Structure formats: C-alpha cells, structure tokens
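All protein chains but one are shown at their positions in the complex.
Presenting chain A:
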Amino acid sequence: MAELNTGDGGGGKGGKVRSKKQNSKVDLTAMVDLAFLLITFFMLTTSLSKPQSMDLSLPDKDDKNPEQKDTKVDENRTMTVMLGGDNKIVYYMGLLATPKVGPKDIAYGKDGIRRELLKQKKNVLAYSAAKGKPDQGIIVIIKPTKKSNYRNLVDMLDEMAISGVDTYAIVPEFSPEETKLIDKKAE
C-alpha cells in the first residue's frame, strides 16, 4: 500500500520535497487602502447625516388685543416682497399707493432678488444715516401667497441671511391691490 504515495514524484528525483523559504512579510498595501477608504466613507457620512436647520423666530401672536401689534415704521425703510406661484416675486419699496421703487417682477437667486436687496439695503442705510439714525436698517416684509410653496419661503429666508437683513417679517395678509398685482404678474 505504501507504493501509492511514492508514485507522484514524477520519476526518479528522489522524492525530496523542497519547501520554498517563504517570506514572512505580507503585502498590506491593498488592505490599508481599503481600510482608509472605509474610514473616509464612515467619517463623511456620520458628520453629514445630521440635518441642517434654520432658526426662525416669529413675533408673539396675541389675539386678545390685535391693535397692539401694529407697529408704525417709516415707509421709506420698508421693502415688501410678495412670493407668488411659479417662483415669481413682486417687490416694491414703501407703500403700494406711492411706491419708491417698483412694483417690479424679479427672479430668485444671485442676480435677481439678492442684488436688489443689497442695493436697497445700502439706500436705506444712507437714508437713515442722513436722518441721524444710522442703526436703522431695512425692514423686509415677506408676503407668501397661497400659491407659493415652502421652497420659496425658505429661499427668501435664506436671502435674508445671506444679505444680512436682520429685521424681516412674514405677513401673509394681502390688500386687494396687492392680490391684483401678484395675480396679474403670475399669468
């Protein structure tokens, strides 16, 4: 029975199996590559998965004495921005009956509302400085219509943050003239 084992030497080479001296080092490059790739992945996903948020503070709603919430402001400082459907914006400065600028159609983004906001902000600051009250900045009144969506509102609030307007209010109340204006423009 022992002859069966000796047969695989391939002839008369004596059957000596020489084991090669193996290198004790293993190449770890690929393993390290993979490990770092995974580290990068986990690092990025853990820090990015936390949702971002935007703070929003609204004024007190007091239903009992509504006459108290009307604060009088200089109409030269107010800019009213109406958000319509289909990503339309209509803005004007001052009162609608006697607007200083506008009412005009404008688009969202860098070349649209932001440029205008920065320009008007500068104007108002100059105006306030001339009056001797340089700390009074622009007041933006955001009026989202029923057709506007949430993205429009967040975009607008974002513009406030980008252009550094601190005083703004969200007022979803429309006079008939304003409704006419935004409906006509939205066509």
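The definition used in the following text is that a contact is a pair of C-beta atoms (placed from the backbone, for glycine too) under 8 Å apart; a residue touches a chain by one contact, two chains touch by 3 or more; residues count from 1.
Operating definition for what follows: contacts and distances are computed from a predicted model.
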item: Listed names "3-hydroxyacyl-[acyl-carrier-protein] dehydratase", "Biopolymer transporter ExbD", "N-methylglutamate synthase subunit A" or "Spore maturation protein A", matching UniProt entry of the absent chain; value: "Biopolymer transporter ExbD"
item: Residues from chain A at the interface with the omitted partner, ascending; value: 25, 27-29, 31-32, 35-36, 38-39, 42-43, 45-46, 49-61, 83, 109-110, 144-155, 157-158, 161-162, 172
